[in-house]
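Every protein chain except one is present and positioned as in the full complex.
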Amino acid sequence: MTATKNNALASAERAVELIGGDLTEKSLRLHLEGLPGVDAVGLEARAVSLGTRSIKTTSKAWALDKIIELIDLTTLEGADTPGKVRSLVAKAMTPDAGDLSTPRVAAVCVYGDMVADAVAALGSAHSAGRDDGINVAAVATAFPSGRASLAVKLVDTTDAVSAGADEIDMVIDRGAFLAGHYGRVFDQIVAVKEACRRDDGTYAHLKVILETGELTTYDNVRRASWLAILAGGDFIKTSTGKVAPAATLPVTLLMLQVVGDWYRLTGEKIGVKPAGGIRTSKDAIKYLVTVAETVGEEWLQPHLFRFGASSLLNDVLLQRQKLSTGRYSGPDYVTMD
Amino acid sequence: MSFLDYAPAPESTAILNLRENYGLFIGGEFVEGHGTPFSTISPATEKHIAQIANADASDVDAAVAAARRAYDRTWSKMSGSDRGKYLFRIARLVQERARELAVAESLDNGKPIKESRDVDIPLVAAWFFYYAGWADKLDYAGLGPAPRALGVAAQVIPWNFPLLMLAWKIAPALAAGNTVVIKPAETTPLTALIFAEILQQADLPPGVVNIITGAGDTGQALVNHTDVNKVAFTGSTAVGRAIARSTAGSGKKLTLELGGKAANIVFDDAPIDQAIEGIVNGIFFNQGHVCCAGSRLLVQENIHDEVVSRLKSRMSTLRVGDPLDKNTDVGAINSRAQLDRIRELSNVGVDEGAERWSPACELPDAGFWFAPTIFTGVSTSHRIARDEIFGPVLSILTFRTPAEAIAKANNTPYGLSAGIWSDKGSRILGVADKLRAGVVWANTFNQFDPSSPFGGYKESGYGREGGRHGLTAYLESSGWTAPALTKGARK
Partner (left out) sequence: MSHLTVPKTFKLYIGGKFPRSESGRVYEVVTAKGAFLANAAKASRKDARDAVVAARSAVSGWAGATGYNRGQVLYRIAELLEGRRAQFVDEIRRSEGVSESAASAQVDAAIDVWVWYAGWADKYVQVAGNGNPVSGPYFNVSTPEATGVVAIIAPQESSLLGLVSVIAPALVSGNTVVVIASEASPLSAISLGEVLATSDVPGGVVNILTGSAAEIAPWLASHADVNALDLAGAGDLDWVDLQIAAAETLKRVLPPEVGIAAPSVERVTFFTETKTVWHTKGLI
């Protein structure tokens, strides 16, 4: 049996700060394996308990609008066409044509090679570096499987950034993670973060998809969350949406706890994005409650929390319509995207 | 607007169908009591809910006589499977009227509707379901073939889980073939009286269960009644002692479920976020009005500061307020007397030199309220480390080694429950082995189930409730040469 290779890792500021200058596969591994464990029964019970909060009347109205403002409206199909992307963008800009008080979503999320279409369709609604407006998020790094060479993953990233993506949703190498090659996973994230650098020196925001459904255990999710933050991620994201289970409340709670721990340790705020499987307003509201009661309300802003969703938006609109008209609405009164 | 100031989400009381006056439930009917009636109030608002009858000695006689008659003529002659069917009916009716019972419980007791709805009432139904199935299987209870019922059981229950404590008492007693006279606590009679209506709906033979409301003297008269074969009491250790004395030599079988000062032990390898939840649940669930509450936190010294810091953050999201609001986490203290006691002991804690902390809490003007509180810097010699406060007050002590944790945990006359938090299975089982406590929770706390025996070591009482063991408390073996000397209670 060969000794574990003790390679020095690509430098990432946070990791060096926390673990020390002698940042190697071994030191990273020791750190990750020294993190506190997670009791699944207790974690899931806490999630259920947060889900029993009763959000009514004014709180509900506020919550519904907030959910919309936090949505990354998503289409990630092999069959995506420029027409489909245009339609999605139109929906992102005007979620409810019958109620123009409806807020806009935070971003649209598309495959890297559709970024140009999304940017064109947004026109002046594209944030393009401004604080207001709608962002374009691109999945990259051989999404969803992540099974390609690093070189291919980096080109996937730089292509999307050059096409105008404001945010990159990358996937980690789950195979490497499950094989215990944390250093390789780390180095890839660092490289992708560097690939997000634009010519003017600004960076596209990096969301790191852990694919929690493949990591399976909560202990792995905790370790992967820390790893992604140490390597320079701006957001940690649960899932690609292509593997079940995708986002769950307990897993998101856990990731919020990590983010809270990082904040407690460094004062820096990292974002969290649950993606996939959140279809109803009722569920989304549970997530808002979980965020507020775990890390605080200031995380309920687009630069710190997103929902990766497609059908959620229409359910929120139906609820919004009920609140404003007093009667139940139906699918004919919300538009397809 | 702060999202965390959730808009009011009240559970409506419209579902209730309360009477203005309740009588005593004897022989299957509501009859007038001969003592001075008293009022039951909502501890959240101090408003009157209903007028409650007060059973005097003659009423206690009548109730015991009704139970005896029902035992002799009906219940002891009935097959186990028929007894079981009555219990199944009761379980179903509790489920059907679950919402109503939960609202009534929160109104009368002060506990959050979230708890009465999600914990108390479901467990009540479960308790009746579980024991219903035992009624015709007593041969398998572990006392040999054909064990015998004891006769008439006198039962006195506390105010902290009113309907649940009633279920813990009545279900096994009936399954085993006994009849019952039960006295609910003075401040929380309401759900017991609604339960009496359920018994009528179930068509339970009159006298099998008799519910007599009253205060301490009613309970005393009941427990000391000469025609009672079994006494079961849940309440304070002081009263338990008095009952053990007064029933000495009477031949009555006695089980007691008394106080506690449980240690919740957190090791440095605990799953930390879940341990914080466990600490919070352990002492703030039901406002800490729990005999098995984790009222002493024993935290490994090397993680003390981190645990306290996280605990304070977590406590800041606890919502104290209207028990009938679905978002309330901590409700009202059950009575002024209890509130005074909590305040007094908290002042003692400060005087003893411990450091007191509560999150900022807006408490309503009317009603009985106490903010969740922790004391740090507590030592084993402090009163707040030994005396049961029975409120939302946590005493935090440290330990260095597993042996020291065990020694501190066991260093008390109580022995009801304990919690262990660690990621290491061998340590959990090793420590569990050494804890002198009747219920040990590992990486969890305050879990209850009708199949799981509950009860204490030492001054936390004797006997178990729940499970097969809970059943045997109401039976005697046909085979065992039972002790034959008594001062004389007939069978």
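By written order: A and B. Residues from 1 in each chain.
Operating definition for what follows: a residue touches a chain if its C-beta (ideal position, glycine included) is under 8 Å from a C-beta of that chain, and two chains touch if they have at least 3 such contacts.
Please read all numbers here as calculations on a predicted model, not as lab measurements.
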Where the complex has a chain not shown, which of B:4, B:244, B:308 or B:348 is the residue touching it?
B:244
If you put the missing chain back, which residues of chain A would it touch?
39-42, 216-218
Kindly note down the residues of chain B that lie in touch with the hidden chain.
126, 142-143, 237, 240-241, 244-245, 248-249, 251, 256, 258, 413, 415, 428-429, 432, 435-444, 447, 449, 451-455, 457-459, 461-462, 464, 467-469, 477, 479-481, 483-487
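Here is the rule we go by: only the chains that are shown with their structure count from here on.
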With chain centres taken as the means of their Cα atoms, state the distance from chain A to chain B in Å.
45
Chain B residues touching chain A - in the complex, by the definition given at the top
1-9, 114, 118, 269-274, 277-278, 309, 317, 326-327, 423, 443-444
Residue numbers of chain A touching chain B in their complex, please.
36-39, 41-43, 45-46, 52-60, 62-63, 66, 254, 257, 264, 288, 292-293, 297, 300
